[in-house]
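Got a structure for you, questions after.
Just one protein chain is left out here, and the rest sit where they should.
Every chain is named by a letter (A, B and C) in the order it is written, and numbering of its residues begins at 1.
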Amino acid sequence: ADIKDVTTEQVRAAAANACEGGKTYKVAYSHSVSEVAIVKQVRRFADARAADLGCVTVLHDNTQANNLEQQINAIQGWITLDVDAIVVLPIEPTALQPLQRQAQAQGIKWLTYLGKMDGSDGFVGFDHAQSGQIVAQAAVDWAKANNVTDAKALVTTLTPLPPLAPRWTEVTRIFAENGITVVAEQDAADQTNGLRVAETVLQQHPDLDIIIGMADDAAVGALRAIKLSGANGDAMFVGGQDGSLEGLSAVNDGGAYRASAAILINELGANIVDLALNAVRDVEPSFAYTPTVLASKADQALLDKLLANYAN
Amino acid sequence: MTDTGMTRGAAAAPENPKNRDWFELSVAAALPVAIAALAVFFYLNAPVFMTANNWISISVQVSALMTISIPFAMLLMAGKIDLSVGSTLALCGVVAGLSFEPLGIPGAILLTLAVGTGVGLINGLLVASLGMSPIIVTLGTLTLIRGLAQWLAPNPIFGFPEEFLVIGYERVLGLPILTWIMMAVIALGAAVMALLPIGPQIVALGVNQRAAFLVGLRVKAIGIALYAGTGFFVAVAALMSISRINSAPAGTLGVGVELSVLTAVLLGGIPFAGGKGSVIRVVLGVWLLGMLANGLILMNVPTELSLMTTGLVLVVAAALDVLRSRRS
Amino acid sequence: MTDTGMTRGAAAAPENPKNRDWFELSVAAALPVAIAALAVFFYLNAPVFMTANNWISISVQVSALMTISIPFAMLLMAGKIDLSVGSTLALCGVVAGLSFEPLGIPGAILLTLAVGTGVGLINGLLVASLGMSPIIVTLGTLTLIRGLAQWLAPNPIFGFPEEFLVIGYERVLGLPILTWIMMAVIALGAAVMALLPIGPQIVALGVNQRAAFLVGLRVKAIGIALYAGTGFFVAVAALMSISRINSAPAGTLGVGVELSVLTAVLLGGIPFAGGKGSVIRVVLGVWLLGMLANGLILMNVPTELSLMTTGLVLVVAAALDVLRSRRS
């Protein structure tokens, strides 16, 4: 069956009885940018699920700024520790293949997060391409609905990280297909840079219509730029990706920030634990996507639900 | 790190005194000329560059960097360095963000300034009082304080009181408050260096710390004050930054600022070993970097090319530096 | 950047010569003792730390850093610095990755080594021949070369020939090839410093470059050779890295390596101004950092805490440095 059809309920159900029999598990989870706020939230939800189950410890690493060496070293440490499963966001999938072989040879289950690798025992899915498509489509719909013709867009990128590229290449592709001109593509992944880039581009293109951030953080910065530059936010579309608390709050405030391609962050965190447990215990499913959804004012209920995830 | 042995054999200086003056002038003018040339270039490629609005926007974009660079430059003139400024910026941002609610705006601002000054004070005590290596110590606090900031902020911090955010966008007499703050810091720095007794004393420390001690300067006190001052203005810069972005991301706020500041200040002609320098040239150094970043975005230059351009500017700056020091 | 004026008011030195010897010994032993203590601590908290396999894996993890740190340390001893090592690593990785197909493995390796050496040569010419400031120049090339690497590799480069990847994982006589390479580089560095005429001459440059020049040492040539050597070994490290990770990400490969190397080398007791140092202590410095990173992961210490720990280790190192230099 297509793993896109695997539902969150199925995942939860399969993992529900993992703690019966008194066995304990160690699941190691490596994200590539642990300094980013959204990652801290994912970790939090993973820890919360582990606590719920009661027999699982989640190990975290220190990989920051997509430092591949750091990630490899962390994974090597986990292999030494002989954890039960490793869930990794592969900064470079090819780079991790030897470690994958080594881990699996030792009986450690190997799951990937976001990116895919051949021969994995599981997959905590989240699709960059889907994320880019969702937010781009929302922008296209907005332009159509508001009769914005010859729309001009700024798309933020993070070129040093090609694995994330679908987050912006999908956007530019869809924009091209729909007659939206991308007037500027500049690197920006956090608030400070999002603000700086958007502010500057607004000087050059005061008639800018659309800003898509490769992450909510960048888009939040861009939103600030609109506010600070006094541009007419009512006539603009800002969209981000991730569904971070900051991004969702901006959507909820209802202004220019009209959409976030939001991953269901609580499910994602829980999936890290559950899919790893399923892989360890050889039960289905251990491959699943955590859906990315369009968070917008148009679906307030969904938005509220997404926001509620962050409530302590 | 000086090349005493090398300069002697160097190409002969223009012997004619008139040539010499002309030469010196042209090297001294290199920075303003570079700025002017770059401005013209950007103008030709993106006319909007030359608008008042864009220049104001550059001024806002460099305002935090400038606010750190001025005290940082004074520290460097005294032969010291503080690599922890980026992390301290994050820590101050986080502290401010967390304390608006419990303490109110004035309280939060005061606490933030106190934290920044405190961090500077600690760096200063370790370096100036205990005599530890400025580079190693602040390389250490760079890492340590980043950890601290992230530890204080397990959840994202954003959405500050509107009365505070005003700082980030309001204009007074036609100019943004941030620009005014920046200009005040520049004026303060220039005035301290030019008018107060401590100005030449700071330079003296950088020229020869032992001699400064023998001559009776309060070497430790000046060192500590410079670090504390740097910490204070980093806190000011943190408040400026977060009032602008309305968010205090502990992991990414101020990352790499130590390198930007160092670059700007070296561009501004302060030698790494200290002992001389002018606040005004530092201002030009910061401005050059800010203009470069702005113009490259306006021209929508791809990342790789912007990196190469920025790097090249630095190498050229180093070359000008050699010419300048050969003359003296 | 030295604190000559400060030492005077310091706590009195132990006057008794026996105490003094003991004191000196204990400070000199600080690094090995710290390593031993840390090892015991990690062992108690994560027994798996003390296994042969884990130590081998630490050795592989530090191998590239070590390969850069040894020549970098020699450069620093001579009073120079190269901040561009991280970017050069990326450039070399990219060049290797792009040339396996057209040139074959030996050709690609040769080209990579040539590129690394060439970059070092350029840095060396700018700094040692033209007398430019090492910090500004290499801060410039740090940025410039990163741009170049990204420009050469707009698309991810991965999937190298298996015959090459062997370097990254194969073992010979029970130890990984990477470990052997690292040991060879250490042995080479130690031998050069201890046995070859150029050893003391390198240090002489850092002690007093003017005297070195007047006494007839080839000041420029040594400087250029050191930069070129650093570039060469950065290329070696690049080959080691990419054979291990089977990819050459232009944007992230080697990011921040300049700071790690500097940290390791300063930890290893080389003063920032140069003029002394030992290769063996540098090895210990690198090892301490590697062990720390490994142990913190094994203990599952959260990011924030491990940042704080790492920062603290540096500050402590700076403190030990003060004690050591007070004695001399």
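Here, contacts are C-beta pairs under 8 Å (C-beta built on N, C-alpha and C of every residue); 3 or more make two chains touch, one makes a residue touch a chain.
Assume contacts and distances are computed from a predicted model.
**Q** Going by UniProt, what is the name of the one chain that was not included in the view, given "Ornithine carbamoyltransferase", "NADH-quinone oxidoreductase subunit H", "Sugar ABC transporter ATP-binding protein" or "Acyl-CoA dehydrogenase family protein"?
**A** Spelling it out: the chain absent from the display is recorded in UniProt as "Sugar ABC transporter ATP-binding protein".
**Q** Among the chains included here, which ones are touched by the excluded chain in the whole complex?
**A** B, C
**Q** Of the residues listed, C:P106, C:G174 or C:G216, which one is in contact with the missing chain?
**A** C:G216
**Q** Which is it among B:S129, B:N208 or B:T309 that touches the chain not included here?
**A** B:N208
**Q** Which parts of chain C are in contact with the chain that was left out?
**A** 8-9, 195-201, 203-204, 207-208, 210-218, 275-276, 328
**Q** Which parts of chain B are in contact with the chain that was left out?
**A** Contact residues on chain B toward the absent chain are 8-9, 12, 195-197, 199-201, 203-204, 207-208, 211-218, 275-276, 328.
Basically, only the chains that are shown with their structure count from here on.
**Q** Report the inter-centroid distance (CA atoms only) between chain B and chain C in whole Å.
**A** That pair's centroid distance is 28 Å.
**Q** Please tell me the distance, in whole Å, between the geometric centres of chain A and chain B computed from their C-alpha atoms.
**A** 35
**Q** Note the residues in chain C that touch 2 or more other chains, in rising order.
**A** Chain C, residues with two or more chain partners: 150, 302-303, 306-307.
**Q** Touching at least two other chains at once: which residues of chain A meet that condition?
**A** 34-35, 64-65, 159-160
**Q** For the complex, which residues does chain C have touching chain A?
**A** Touch list, chain C to chain A: 46, 48, 51, 53-54, 57, 60-61, 64, 150, 155-156, 158-159, 165, 168-169, 241, 244-247, 249-253, 255-256, 293-294, 296-298, 300, 302-303, 306-307.
**Q** Quick one: which bits of chain B touch chain C in the complex? Just the residue numbers, please.
**A** On the chain B side, the touching residues are 1-7, 10, 79-81, 126-137, 139-148, 150-151, 209-210, 212-214, 219-220, 259, 262-263, 266-267, 271-274, 303-315, 317-319, 321-322, 326.
**Q** Which residues, counting only chain A, touch chain B once they are in their complex?
**A** 33-37, 40-41, 44, 64-65, 157, 159-160, 183-187, 189-192, 195-197, 199-201, 203-204, 217, 220-221, 224, 227-229, 244-246, 249
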